[in-house]
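First the structure, which I've put down as structure tokens, then a few questions once you've had a look.
Of the protein chains in this complex, all but one are displayed in their positions.
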Amino acid sequence: MTMSPQLSSDPSDFYSQSFSKGARENTLILNMGPQHPSTHGVLRVIVELDGEYIVRAEPVLGYIHRMHEFMGQKKTYTQYLPNMGRVDYLHATAWNWAYVGAVEQLAGIEVPERAEYIRVLTCEINRICSHLVWWGAYLLDLGAFTPILYAFEDREFLLDILQRVTGSRLTYCYFRFGGVYADVDDKFIDDTRTFIQRFRKRLKMYEALVTKNFILRKRCEDIGVLSVQTARKYGCTGPVIRGSGVPYDVRRAVPYSVYPELDFEIPTFSEGDAMARYMVRLKEMEQSLRIMEQVMDRMPDGDIQGKTPKTLKPPKGETYFAVEGARGKIGVHLVSDGSATPYRVKLRAPGYSNLSCFAELSKGTLIADAVSILGSLDLVIPEIDR
Amino acid sequence: MQELQALSPYAYGLYLLIILGGSLAAALCKNLIRAMAGLITAMLGAAGMYMMLNAPFVAMMQVLIYVGAVSVLIFFAIMLTKTPAGDSPELGSSSKIAAGLVVGVMPFVFLVSACLNYFKQQVETPPDIPVDQLGQDLLTRYALGFELISVVLFVAMAGAVILGFERRRSQ
Amino acid sequence: MIPNIAQSLKAEAMVECDPKTGQAVQLRVTAEQLLPAAETLDAAGYFLEDVSGVDVQDGFELNYHFDHVQTPGRITLRLMASHDDPKAPSLALLIPGADWHERECYDFFGVDFKGHPDLKALLLEPGTEPPLIRDAKSRIPAFELSLVYPQPEPEAADDEEAKKAAAKAKAKEKAAAKAKEKAAKADEANPESAAAKPEAATDGEQAEAETPEAKPAEADKQEGAEQ
Partner (left out) sequence: MINPEYYPLVRMVIFLVAMMAFVGLNALVLVYAERKIAGHVQRRPGPFHVGWHGLLQPLADAGKLMAKQLLTPWSSDKLLFWAAPLLSFLPVILLFLPIPFGETLYGLNVNLGVVLILAFSGLNVLALCLAGWASNNKYGLLGAARAVAQSVAYEIPLLISVLTVALMSGSLDLHAITVQQGAWPWQWYGVLNPLAFFIYFISILGETNRAPFDLPEGESELTAGFHTEYSGMGFGMFFLSEYANMVVVCCVASILFLGGYQGPIESGWWWFLLKVYALLFIIIWMRWTFPRVRFDQLLNINWRWLTPLALLNLVGTVIVLRLAG
């Protein structure tokens, strides 16, 4: 397609300049983002288009990079805890857990059993919240406007529940070294049970209304097929690799907390396309409901806070703790020099690895499919940029 | 709409202005899309002329086919080919202007001479021909001309398709 | 399974880790050994979790965390890149997922990954000073971090070993005393870490107690070097 020549003389930035035009003539270089409806925040993807086919795509990150890892070197262990809620605002409790778990592992802090159960419960509730937002936003990418409001209606219920115990609605800072911040009360449990009942019905409705929709299936099936090999090479985890048929879930692979005692399945789909990733997330919500039920049945009485020293100074050494977030494996690599401040905190964000395969997946697809692929990877930009 | 006879000189002037303005824009604009816009304007004016001649069906067809379809195909062609859609400097060279003048003036001369020789001024409005009779005539007496025009449209469409395919093959 | 694979890799040193570190095996590799090791791991079904840099006295330590999609157990490859000329071979062509992790390391530490197809800033503005480089005083020596690193001054260690062989209890007292001295020195330089110092000696003991599988000699070396 030809453009008016004025555009070619536009001043451009570093990334536009380094994204040189390919060998082919008549291609169009298009900046999707940093402000674009399909990039879920401030992600920028530079694409080279031939008509509407993508010849090459390159994501450009860093628009909301906040250098969390540097902050980790400047704050004490406790002061750094609230940062975790800001890394991934959709599944904040998992990040809480990854960091708190790493510190506990390094400092040898014991966590009471009740606290472990509460952690599992809140983490699973939060996982459903995250998947619901993804579900709505993904369908918005595909041009269906309504599901996101249905999803938010359900999520609102959950946020109200979580607000009772955590005191916040989005950027939770609920976990503490050796326990959690506050105990759950009966109303919390009752509300959660009500939600589980209600949500099972809603999931059926979603399936009838959305999942079985012909247009949706045509937009998702065989789109962005990710083979097991590619998924592994890119370090994809979470629903992305489970959508390729690998039952890799940190909750089972490297069990932590009380997950070994709980009975749940790891849904996998072997197609590897956007639809498989979609189905994995929907099934995961059902499994989360199962986990929540079991946790509430088994939750013992007792303390919610273990013994922790007043000023936390873990011994010299390093540790790596991983949990399963809504987007995949969340890892915290923590190095301590024995002082009250971490020597080095490395945050392993699942979305970062998941997004890195986008350039390969989107090659040769239509823009609309690229949008579908991007959505199916479930991006949370603050987590990717950190 | 025979009642509106009294207005016809003004309408004629208006349509003439539209046609002339559009044609001049089509011929003189260096920007291809603007030239196309001029062409569309001229075609709309021609449709008005058909209305003046009491041939509303032909006028509608002029709008439907030329304004609505052919110009869209031209737009497509501009976008599909490597033609610079913006201002193209090489159009200004003197030899091309000369060629353009020859191409433009010759039909003008022929048409004017033909008009002066063969047509007398006609005041009466031609009768409105119903659509079914038009259809009959097009498929019997004027079948050849009708088919030739279809061939023109077909070639335009096929050209667009071929251009599209060639781009796809070059991938 | 994991030790088997780990043993088959060519590396300068290999240590089986305490579960507390969240890793199964750590290997210290040289720049030449990194690529073949990564290749073997990749072929065995491991995926690269991340590449994280740690700025220590010896240089920029690059940790390549590998994990398997079925068998639990994380294998870490550790490579030291010098401070003066930080460079490392790139895995990006072998494992495409390494691409962004290496670019991130390039951003944060300025490590030059040789052979990377497109090494440019990813998260930071191009041309930004690498933010995670620490000032020389606050760096810790690499061997404090992991057992795969040998002690840097063998002569001093010999002295300590001799002393320890003679009277271990006395050595410990001495160690504590020396640690305090060192703490005092460090305090002059870095008042912030003053609070951390009193525990330094006990920390050393803890580390010794909690890593029973680690070679005792190395643990001793570690303690010695700390003084």
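Worth a mention:
Should a chain be cited, it is by its letter among A, B and C, assigned in written order, with residues numbered from 1 in that chain.
Note that in this section contacts are C-beta pairs under 8 Å (C-beta built on N, C-alpha and C of every residue); 3 or more make two chains touch, one makes a residue touch a chain.
Please read these numbers as outputs of a predicted model, since none were measured by experiment.
Within the whole complex, touches from the chain that is not shown fall on A, B. Here the missing chain is touched by one residue of B:Leu14, B:Val112 or B:Val131, and it is B:Val131. Touch with the chain omitted from the figure is made, among A:Leu43, A:Leu262, A:Val295 or A:Val371, by A:Val371.
Touching the chain that is not shown, out of A:Asp13, A:Glu52, A:Asp160 or A:Asp190: A:Glu52 (per the contact rule at the top). Contact with the undisplayed chain is limited, among A:Leu140, A:Val184, A:Ala231 or A:Met285, to A:Leu140.
In the full complex, subunit B makes contact with the omitted chain through residues 1, 3-7, 31, 33-34, 37, 40, 56-57, 60-61, 63-64, 67-69, 71-73, 75-76, 79, 85, 131. Residues touching the missing chain, restricted to subunit A, are 1, 3-4, 6-7, 28, 30, 36-38, 49, 51-52, 139-146, 149-150, 153, 213, 215-216, 218-219, 366-369, 371 (touch as defined at the top).
Going forward, only the chains that are shown with their structure count from here on.
Here the spacing of subunit B and subunit C, counted between their Cα centres, is 79 Å.
The distance from the centre of subunit A to the centre of subunit C, each centre being the mean of the chain's C-alpha atoms, comes to 29 Å. If you average the Cα atoms of subunit A and of subunit B, the two centres end up 59 Å apart.
Residue positions of subunit A touching 2 or more other chains: none. In subunit B, no residue touches at least two other chains. By the touch criterion given at the top, residues 14, 18, 61-62, 65, 67, 69-70, 73, 102, 105-106, 108, 232-236, 241, 246, 248, 253-254, 311, 313, 315-322, 329, 331, 333, 335, 337-340, 343-344, 346, 348, 352-353, 356-357, 360, 385-386 of subunit A touch subunit C in their complex. Within the complex formed with subunit A, the subunit C residues making contact are 20-23, 42, 45, 47-50, 52, 54-55, 63, 65, 67, 69-70, 72, 74, 76, 95-97, 99-100, 108, 118, 120-126, 131-132, 134, 140, 144-146, 192-193, 195-196, 199-200, 203-204, 206-207, 210.
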